[in-house]
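Missing here is one protein chain; the remaining ones are kept as they sit in the complex.
Think of it as A and B in the order they're written, each chain with its own count starting at 1.
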Amino acid sequence: MTDLAGLVDNVRTKAPIIHSITNYVTVNDCANLLLACGASPIMADDPEEAAEIAALCDGVNLNIGTLNHHTIPSMLAAGRRANELGRPVVLDPVGAGASRLRTETAQRLIREVRFAVIRGNISEIKTLVCGRADTRGVDAGEADDSDDGRLALARTLAERTGAVVAVTGARDVISDGARSCVVSNGHPMMSRVTGTGCMLSALTAAYAAANPERLFEAACAAVVAMGLCGERAYAALGARGGNNALRGGIIDAVYRLDGQSFQEGARYEMR
Amino acid sequence: MTDLAGLVDNVRTKAPIIHSITNYVTVNDCANLLLACGASPIMADDPEEAAEIAALCDGVNLNIGTLNHHTIPSMLAAGRRANELGRPVVLDPVGAGASRLRTETAQRLIREVRFAVIRGNISEIKTLVCGRADTRGVDAGEADDSDDGRLALARTLAERTGAVVAVTGARDVISDGARSCVVSNGHPMMSRVTGTGCMLSALTAAYAAANPERLFEAACAAVVAMGLCGERAYAALGARGGNNALRGGIIDAVYRLDGQSFQEGARYEMR
Partner (left out) sequence: MTDLAGLVDNVRTKAPIIHSITNYVTVNDCANLLLACGASPIMADDPEEAAEIAALCDGVNLNIGTLNHHTIPSMLAAGRRANELGRPVVLDPVGAGASRLRTETAQRLIREVRFAVIRGNISEIKTLVCGRADTRGVDAGEADDSDDGRLALARTLAERTGAVVAVTGARDVISDGARSCVVSNGHPMMSRVTGTGCMLSALTAAYAAANPERLFEAACAAVVAMGLCGERAYAALGARGGNNALRGGIIDAVYRLDGQSFQEGARYEMR
């Protein structure tokens, strides 16, 4: 597992095209982050073209951050088409647990699409594991938020879905059911930037699409890369820098990241 | 009224969650501005979940900048639910007067939702006061644009709706019908950044949600804070800085604002 760095360079070599059906809040940052890492973004969310666009792409990123009744069928269509073609699909179940619509949509997506990676915060992943549509964000906050607690959740959802599962937060854990990884990269101020989770999910789709035979390692590398770039952006903040400067700095750090600089800063532990 | 500064610090202490149904043009900046001031954003605009999400939040921000027939019922549902729960709702009637749809939607929102604060430019507020769906942006420009003229408009709308009303522009006025405030903070270049009005409305929702017993003062503090951060962002522009640098600088300045630095730069007059 000393070669996560090689996966980073693969993204620039293979330049995967990623179809994202994602929320309109952070979509521009997701597109620029995909370009930063060496991938190319396509956003297309009309049901009439979603499957056709997915077929042109190397990977699909589904994010329910501002889901609505027109984009839900598009997500299903794009995910299923990518499944047929054997291309990795990533799910970001934003806000699962916060509304019945989000919880049920995330559950339906998991039933009807085979995901390569599912990435969420502990509240969202717990909602998916517990399978209750009535879970509230507050309840989910009561989950065991230790590394072990989060790993147990990730493992359970991984076993149930066949997906690699990443639970991200102050510290991040990744599991494919058998193997596990705990990542120490990152900076607390990243929580004051909207869309760091969305961006990480987009990045994960790019890493998975460029490394389809190594999905677990690809997810680990994406989580490490995002945290590391957050650290570097934080270190570069000037005296007047705030969360907008951090946001931009993360994208710029991803633009400058390669295998070697990844290796120099990666902090993770395989379990 | 020497303690507006305390209201600024309350936002960081209370960390209110703000549900925004807002336009897709400036939504990312609104989300990052909410994070910058110490609040947390949720965006959710499907009619099926709007009321449910509103119930999770401490305040609601409704902005008709890119309204459509799917988000109008969502705005009504979110606003009514917040009213039932006694949480403050802010209206930004973007473009009222520019189309029949916008004028009528803003009027309907005011009839069916009880707003804590309404914030708009003089053209928008005049449209709401005059109640004519046929008002044109050009006509509205003919309104008396003195402090007194704007205060008279704000007072009239405040009396009619029970909301605090802020009319913002080169100089800003706020009235709750009885008390009035004129704010001198701000910089003309802010008009070259898209969404400074939208961001101010989002900020106002955060200030109101953190200070629900002092809505007039909260609106005044938000208007002062936005203008002051605009000044500071302008002062920090380098030789190559343009309106994008100013946009980002405003968010970063809000991130760094606290009660003390607010106090040092606030320029307003209570009347």
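As a working rule, a contact is a pair of C-beta atoms (placed from the backbone, for glycine too) under 8 Å apart; a residue touches a chain by one contact, two chains touch by 3 or more.
If you're wondering where the values come from, they're calculated on a predicted model, not measured in any experiment.
When the whole complex is considered, the residue among A:Leu4, A:Ala31 or A:Val223 that touches the unshown chain is A:Ala31. Across the entire complex, the residue among B:Ala15, B:Leu56 or B:Leu101 in touch with the chain not shown is B:Leu101.
In the complete assembly, the contact with the undisplayed chain comes from B:Arg247, out of B:Arg87, B:Arg155, B:His187 or B:Arg247. Against the chain not shown here, chain A presents residues 24, 27-28, 31-32, 35-36, 41-46, 48-49, 52-53, 56, 70, 236, 247-249, 251-256. For chain B, the residues touching the chain absent from view are 23-26, 28-29, 65-70, 95, 98-102, 136-137, 192-195, 240-245, 247-248.
Heads up, the rule we're going with is that only the chains that are shown with their structure count from here on.
Centroid to centroid, with C-alpha atoms defining each point, chain A and chain B lie 33 Å apart.
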